[in-house]
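Every protein chain except one is present and positioned as in the full complex.
After this line comes chain A, so read on.
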Amino acid sequence: MVMQERPEGAVGRPRAAVVRDALGVGVAVGLSGFAFGVTAAGAGISTLQACVLSLLVFTGASQFALVGALAAGGNPFTAAAGAFFLGTRNAFYGLRLSQLLALPRAVRPLAAHWVIDETTAVALAQPDRKSARLGFTVTGLTLYVLWNLTTLLGALGAEAIGDTGAWGLDAAGPAVFLALLAPMLKTSTERAVAGLALVLGLGLLPVLPAGVPVLVAALAAPAVLWMKGRRP
(Lines give C-alpha, C1' and ligand atoms only; values in the text may rest on other atoms or scores of the structure.)
Protein backbone atom coordinates (compact mmCIF):
# COMPACT_ATOMS: atom_id res chain seq x y z
CA MET A 1 0.00 0.00 0.00
CA VAL A 2 3.04 2.22 -0.09
CA MET A 3 3.00 4.66 -2.98
CA GLN A 4 5.81 4.06 -5.41
CA GLU A 5 7.17 6.57 -7.84
CA ARG A 6 7.06 5.48 -11.42
CA PRO A 7 10.53 4.65 -12.71
CA GLU A 8 11.73 7.24 -15.21
CA GLY A 9 11.83 6.23 -18.84
CA ALA A 10 10.64 2.68 -18.23
CA VAL A 11 8.84 1.03 -21.14
CA GLY A 12 5.89 -1.40 -21.00
CA ARG A 13 5.89 -4.26 -18.54
CA PRO A 14 4.90 -7.82 -19.37
CA ARG A 15 1.19 -8.35 -18.68
CA ALA A 16 1.97 -11.34 -16.47
CA ALA A 17 4.12 -9.23 -14.13
CA VAL A 18 1.40 -6.61 -13.78
CA VAL A 19 -1.27 -9.25 -13.13
CA ARG A 20 0.95 -10.97 -10.55
CA ASP A 21 1.49 -7.71 -8.59
CA ALA A 22 -2.19 -6.85 -8.78
CA LEU A 23 -3.30 -10.31 -7.66
CA GLY A 24 -0.83 -10.24 -4.75
CA VAL A 25 -2.23 -7.01 -3.40
CA GLY A 26 -5.83 -7.91 -4.21
CA VAL A 27 -5.70 -11.30 -2.50
CA ALA A 28 -3.80 -10.17 0.62
CA VAL A 29 -6.00 -7.18 1.31
CA GLY A 30 -9.17 -8.81 -0.01
CA LEU A 31 -8.88 -11.52 2.62
CA SER A 32 -8.89 -8.93 5.38
CA GLY A 33 -12.58 -8.39 4.66
CA PHE A 34 -12.85 -11.30 7.06
CA ALA A 35 -11.58 -9.03 9.84
CA PHE A 36 -14.17 -6.44 8.82
CA GLY A 37 -17.05 -8.94 8.87
CA VAL A 38 -16.02 -10.15 12.31
CA THR A 39 -15.52 -6.61 13.65
CA ALA A 40 -18.89 -5.52 12.30
CA ALA A 41 -20.63 -8.47 13.94
CA GLY A 42 -18.83 -7.75 17.21
CA ALA A 43 -20.04 -4.15 16.96
CA GLY A 44 -23.65 -5.29 16.74
CA ILE A 45 -24.00 -4.71 12.98
CA SER A 46 -26.16 -7.31 11.19
CA THR A 47 -24.73 -9.57 8.48
CA LEU A 48 -26.85 -7.80 5.86
CA GLN A 49 -25.62 -4.38 7.00
CA ALA A 50 -21.98 -5.52 6.95
CA CYS A 51 -22.42 -6.88 3.41
CA VAL A 52 -24.14 -3.70 2.21
CA LEU A 53 -21.23 -1.67 3.57
CA SER A 54 -18.64 -3.79 1.76
CA LEU A 55 -20.64 -3.84 -1.48
CA LEU A 56 -21.51 -0.14 -1.60
CA VAL A 57 -18.92 1.73 0.50
CA PHE A 58 -15.91 -0.43 -0.43
CA THR A 59 -13.22 1.57 1.30
CA GLY A 60 -11.92 -0.34 4.30
CA ALA A 61 -10.84 2.37 6.71
CA SER A 62 -14.20 4.16 6.43
CA GLN A 63 -16.07 0.90 7.00
CA PHE A 64 -14.06 0.05 10.13
CA ALA A 65 -14.45 3.63 11.38
CA LEU A 66 -18.21 3.56 10.89
CA VAL A 67 -18.85 0.28 12.71
CA GLY A 68 -16.41 1.31 15.47
CA ALA A 69 -18.22 4.62 15.98
CA LEU A 70 -21.64 2.93 15.98
CA ALA A 71 -20.41 0.34 18.48
CA ALA A 72 -19.17 3.13 20.75
CA GLY A 73 -22.68 4.60 20.73
CA GLY A 74 -22.08 7.49 18.35
CA ASN A 75 -25.08 9.04 16.62
CA PRO A 76 -25.43 8.13 12.93
CA PHE A 77 -24.35 11.55 11.70
CA THR A 78 -21.07 11.85 13.63
CA ALA A 79 -20.32 8.19 12.84
CA ALA A 80 -20.88 8.78 9.11
CA ALA A 81 -18.90 12.03 9.23
CA GLY A 82 -15.79 10.22 10.50
CA ALA A 83 -16.15 7.59 7.78
CA PHE A 84 -16.70 10.28 5.15
CA PHE A 85 -13.62 12.32 6.09
CA LEU A 86 -11.50 9.16 5.96
CA GLY A 87 -12.92 8.55 2.47
CA THR A 88 -11.98 11.99 1.16
CA ARG A 89 -8.45 10.80 0.41
CA ASN A 90 -9.97 8.72 -2.41
CA ALA A 91 -10.86 11.95 -4.22
CA PHE A 92 -7.17 12.80 -4.40
CA TYR A 93 -6.35 9.30 -5.63
CA GLY A 94 -9.00 9.83 -8.31
CA LEU A 95 -7.33 13.05 -9.44
CA ARG A 96 -4.05 11.26 -10.03
CA LEU A 97 -5.71 8.23 -11.60
CA SER A 98 -7.87 10.21 -14.02
CA GLN A 99 -4.77 11.61 -15.68
CA LEU A 100 -2.94 8.29 -15.60
CA LEU A 101 -5.76 6.01 -16.80
CA ALA A 102 -7.51 8.53 -19.10
CA LEU A 103 -10.80 6.64 -18.82
CA PRO A 104 -13.74 7.36 -21.14
CA ARG A 105 -16.38 9.45 -19.36
CA ALA A 106 -18.96 6.64 -19.51
CA VAL A 107 -16.66 4.25 -17.61
CA ARG A 108 -15.77 6.70 -14.84
CA PRO A 109 -18.87 6.21 -12.63
CA LEU A 110 -18.11 2.47 -12.54
CA ALA A 111 -14.35 2.82 -12.12
CA ALA A 112 -14.87 5.37 -9.33
CA HIS A 113 -16.15 2.66 -7.00
CA TRP A 114 -12.73 0.97 -7.13
CA VAL A 115 -10.68 4.12 -6.46
CA ILE A 116 -9.07 3.13 -3.13
CA ASP A 117 -5.61 2.87 -1.51
CA GLU A 118 -4.65 -0.43 -3.07
CA THR A 119 -5.81 0.06 -6.67
CA THR A 120 -4.13 3.48 -6.68
CA ALA A 121 -0.87 2.10 -5.32
CA VAL A 122 -0.75 -0.65 -7.95
CA ALA A 123 -1.76 1.64 -10.85
CA LEU A 124 0.75 4.37 -9.92
CA ALA A 125 3.53 1.82 -9.68
CA GLN A 126 3.16 0.93 -13.39
CA PRO A 127 5.41 2.49 -16.02
CA ASP A 128 2.78 3.08 -18.74
CA ARG A 129 -0.95 3.63 -19.25
CA LYS A 130 -1.72 0.12 -20.52
CA SER A 131 -0.09 -1.55 -17.51
CA ALA A 132 -1.71 0.96 -15.16
CA ARG A 133 -5.17 0.18 -16.57
CA LEU A 134 -4.54 -3.55 -16.28
CA GLY A 135 -3.16 -3.21 -12.74
CA PHE A 136 -6.09 -1.06 -11.67
CA THR A 137 -8.67 -3.45 -13.13
CA VAL A 138 -7.16 -6.69 -11.82
CA THR A 139 -6.54 -5.26 -8.33
CA GLY A 140 -10.01 -3.74 -8.21
CA LEU A 141 -11.80 -6.88 -9.38
CA THR A 142 -9.84 -9.27 -7.13
CA LEU A 143 -10.22 -7.04 -4.10
CA TYR A 144 -13.92 -6.35 -4.70
CA VAL A 145 -14.84 -10.03 -5.06
CA LEU A 146 -12.71 -11.24 -2.14
CA TRP A 147 -13.50 -8.32 0.20
CA ASN A 148 -17.23 -8.96 -0.20
CA LEU A 149 -16.97 -12.75 0.10
CA THR A 150 -14.79 -12.55 3.21
CA THR A 151 -17.03 -9.88 4.77
CA LEU A 152 -19.93 -12.32 4.51
CA LEU A 153 -17.86 -15.22 5.87
CA GLY A 154 -16.49 -13.07 8.70
CA ALA A 155 -19.94 -11.83 9.73
CA LEU A 156 -21.41 -15.35 9.62
CA GLY A 157 -18.34 -16.82 11.35
CA ALA A 158 -18.52 -14.26 14.14
CA GLU A 159 -22.14 -15.16 14.80
CA ALA A 160 -21.14 -18.80 14.97
CA ILE A 161 -18.27 -18.28 17.43
CA GLY A 162 -20.25 -15.95 19.69
CA ASP A 163 -18.08 -13.78 21.94
CA THR A 164 -15.66 -12.09 19.51
CA GLY A 165 -13.81 -10.44 22.38
CA ALA A 166 -12.65 -13.77 23.80
CA TRP A 167 -10.94 -14.45 20.47
CA GLY A 168 -9.21 -11.08 20.49
CA LEU A 169 -11.12 -10.05 17.37
CA ASP A 170 -11.86 -6.57 18.77
CA ALA A 171 -8.15 -5.87 18.21
CA ALA A 172 -8.50 -6.40 14.43
CA GLY A 173 -9.97 -2.93 13.78
CA PRO A 174 -7.25 -0.88 15.48
CA ALA A 175 -4.58 -3.16 13.96
CA VAL A 176 -5.97 -2.43 10.49
CA PHE A 177 -5.83 1.32 11.23
CA LEU A 178 -2.26 1.03 12.48
CA ALA A 179 -1.23 -0.93 9.37
CA LEU A 180 -2.74 1.77 7.14
CA LEU A 181 -1.20 4.57 9.22
CA ALA A 182 2.37 3.24 9.52
CA PRO A 183 3.48 3.83 5.89
CA MET A 184 2.09 7.40 6.07
CA LEU A 185 4.39 8.45 8.94
CA LYS A 186 7.25 9.50 6.69
CA THR A 187 8.30 12.90 8.04
CA SER A 188 8.14 14.82 11.31
CA THR A 189 5.01 16.61 10.01
CA GLU A 190 3.04 13.37 9.76
CA ARG A 191 4.32 12.21 13.14
CA ALA A 192 3.34 15.53 14.74
CA VAL A 193 -0.16 15.26 13.25
CA ALA A 194 -0.50 11.66 14.46
CA GLY A 195 0.74 12.57 17.95
CA LEU A 196 -1.57 15.55 18.32
CA ALA A 197 -4.55 13.58 16.94
CA LEU A 198 -3.84 10.77 19.39
CA VAL A 199 -3.81 13.16 22.35
CA LEU A 200 -6.99 14.92 21.17
CA GLY A 201 -8.76 11.65 20.37
CA LEU A 202 -8.06 10.12 23.79
CA GLY A 203 -8.16 13.30 25.85
CA LEU A 204 -11.58 14.40 24.60
CA LEU A 205 -13.14 10.93 24.71
CA PRO A 206 -14.44 11.19 28.31
CA VAL A 207 -15.86 14.70 27.85
CA LEU A 208 -17.43 14.87 24.36
CA PRO A 209 -20.26 12.75 22.86
CA ALA A 210 -19.19 9.52 21.09
CA GLY A 211 -17.86 10.10 17.57
CA VAL A 212 -17.10 13.78 18.09
CA PRO A 213 -13.55 13.41 19.52
CA VAL A 214 -12.38 11.76 16.28
CA LEU A 215 -13.69 14.69 14.26
CA VAL A 216 -11.94 17.17 16.57
CA ALA A 217 -8.76 15.09 16.29
CA ALA A 218 -8.92 15.57 12.50
CA LEU A 219 -8.21 19.26 13.19
CA ALA A 220 -4.67 18.16 14.09
CA ALA A 221 -3.96 18.18 10.34
CA PRO A 222 -4.72 21.89 9.68
CA ALA A 223 -3.33 22.83 13.12
CA VAL A 224 0.08 21.33 12.42
CA LEU A 225 0.15 22.78 8.89
CA TRP A 226 -0.67 26.22 10.33
CA MET A 227 2.02 25.97 13.00
CA LYS A 228 4.58 24.90 10.41
CA GLY A 229 3.55 27.78 8.16
CA ARG A 230 4.16 30.26 10.97
CA ARG A 231 7.63 28.96 11.69
CA PRO A 232 10.23 30.99 9.76
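For the reader, a short list of remarks on this structure follows.
Simple rule for what comes next: contacts are C-beta pairs under 8 Å (C-beta built on N, C-alpha and C of every residue); 3 or more make two chains touch, one makes a residue touch a chain; residues count from 1.
Simple rule for what comes next: contacts and distances are computed from a predicted model.
The listed options are "ABC-2 type transport system ATP-binding protein", "AzlD domain-containing protein", "RagB/SusD family nutrient uptake outer membrane protein" or "Oxygenase", and the UniProt record of the chain not shown names that protein "AzlD domain-containing protein".
The chain that is not drawn here is touched, among residues A:Val18, A:Ala41 or A:Ala61, by A:Ala61.
On the side of chain A, touch with the chain left out of the figure occurs at residues 1, 28-29, 31-32, 35, 45-46, 49, 52-53, 56-59, 61-66, 68-70, 72-73, 75-77, 79-80, 82-95, 97-99, 103, 108-109, 111-113, 115-116, 165-182, 184-185, 189-190, 193-198, 200-202, 205-206, 210, 213-214, 217-222, 224-225.
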